[in-house]
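Read the structure below first, then the notes.
Note that one protein chain of the assembly has been removed; the remaining protein chains are unaltered in position.
Entry: chain A
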């Protein structure tokens, strides 16, 4: 795929991605290729299939704009010389997570996992870990939609054995 864009290319090639609900997204090739799932779609048929629409069965269109925004910005950060100041990257990342509910964050993690896109997945799972690390067990169950399958006695025993781990938590 690198050969097609080696000469003075003024126009960036676009790839069309189709979200689970059928909505289409036109994406610049380098951005789309950050996603291993998209990349592997073209392996072995590089140029012939560039006009095809790539179906992303597990990604809802709700999160596509944010995911693409993340990669457009981060690939721009990587290309820039000198590299952008750490505060600028941090500010972008913080703004990216702002106003995202726990549910939206988890849905995006599932999307990033399906798209097999390491940078975004690492960033989002770090955010999820930060949201739960000082929280109670009840909060975490609600966060992930997990049902407690311990009996009250079993749970009480684990808590009693590790009392120190339940001190000094943030409020839910």
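Keep in mind that, in the parts below, a contact is a pair of C-beta atoms (placed from the backbone, for glycine too) under 8 Å apart; a residue touches a chain by one contact, two chains touch by 3 or more; residues count from 1.
Simple rule for what comes next: contacts and distances are computed from a predicted model.
According to its UniProt record, the chain left out of view corresponds to "F-box domain-containing protein" among "ribose-phosphate diphosphokinase", "Proteasome subunit beta", "BHLH domain-containing protein" or "F-box domain-containing protein". Per the touch definition above, the residue from A:36, A:51 or A:155 contacting the chain not shown is A:155. Set against the missing chain, the residues A:12, A:52, A:91 or A:146 yield one that touches it, A:146.
The chain not shown here is touched by just one of A:33, A:66 or A:137, and that residue is A:137.
Among A:20, A:66, A:89 or A:110, only A:110 touches the chain left out of the display.
Summarising the interface, chain A meets the missing chain with residues 102-103, 106-107, 109-110, 113, 121-122, 125-126, 128-129, 132-134, 136-137, 140-150, 155, 158-159, 162, 164-166.
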